[in-house]
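Of the protein chains in this complex, all but one are displayed in their positions.
== chain A ==
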Amino acid sequence: MKLAMIYSFLKNDLAVIENAVNETIQSDNTVLRQASSQLLQAGGKRIRPVFVLLAGKFGDYDIERMKAVAVSLELIHTASLVHDDVIDEAQLRRGEPTIKARWDNRIAMYTGDYIFARSLENLSALENPRAHQILAKTMVELCLGEIEQIKDKYNIEQDLRTYLRRIKRKTALLIAASCRLGAIAANVDDEQETALYQYGYYVGMSYQIIDDVLDFTASEKQLGKPAGGDLLQGNITLPVLISMEDPYFKKRLETAFQKREEWTMEDLRPLIDTIQTNGSIERSLEISDRYLKKAYQSLERLPANRAKQTLKGIAKYIGKRRA
């Protein structure tokens, strides 16, 4: 089943969000308008707005209030993607040339900053200081996470705790914040708001671990980039971290990292083969499953309704993304 089918009952509200997102980034400047529109049309699953709307279903759901939050979160995510493409020197995003590839790095910087500013302007319609505090803290953490990721590149002396903290900042916090802000916008009671936040956090952790596993197990066609790309860039993800428990593997990786200036995917191949067969993939997925289990447990604290069923469905879908 496709992910969009799971939340198809939100179709009308998501169309409202989609229109609002497009309206929000309509600039008078032609290049800015083209760049922003291209980015949003290339689209994604709009998963953050989905979490906002679903969390809102546990309270006083008003589409106007939900819209302010959902649009802002999607725009913050989008702005970060534009800047990420500059960081990663990415040429393609979902098959389309990135803003930096089509224009240049500076246009990408201005576009990202513009979208970020529109996001905050839009969210200021929500006069709830706590919502702003949560989002602001999340954004600072997100940046710190990305800085950490660069800092930890090619560093083989890192542990599980470092990795988990990094993926928490990189992925889980924004999903958790989407759930929490959706709940706040709909005045959901404190206990349920916490449950929704935790659900988002656990699902986000599981999602990122699976993403990191897929980097080793999915085909180049599925990934849109060569398998093992994360490792080639020096990113030590969970399967690598587990593999490094074997001193021989760690030594081989260390040697490979030492000549990283000139290494290619072919040099990496033997290491990738080992990761694919040494049980680290299975152990990573077990850890991901533990997070998913906690996500389900968080849902138990919520009343039964269609949104709860959908949140369960999304968690299930995430768990099945195993190429």
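In this text, contacts are C-beta pairs under 8 Å (C-beta built on N, C-alpha and C of every residue); 3 or more make two chains touch, one makes a residue touch a chain; residues count from 1.
By our rule, contacts and distances are computed from a predicted model.
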Name check vs UniProt for the chain missing from the figure, options "Cytochrome c oxidase assembly protein", "NADH-quinone oxidoreductase subunit K", "Cyclic nucleotide-binding domain-containing protein" or "Heptaprenyl diphosphate synthase", returns "Heptaprenyl diphosphate synthase"
For the full complex, which residue in A:127, A:266 or A:300 touches the chain that was left out? A:127
Only one of A:105, A:194, A:274 or A:309 touches the unshown chain, namely A:105
Which listed residue, A:27, A:278 or A:309, touches the chain dropped from view? A:27
Pick out the residues on chain A that sit against the missing chain. 27-32, 80, 83, 86-87, 89, 100, 103-107, 109-111, 113-114, 116-121, 124, 127, 129, 132-133, 135-137, 139-140, 142-144, 146-147, 150-151, 261
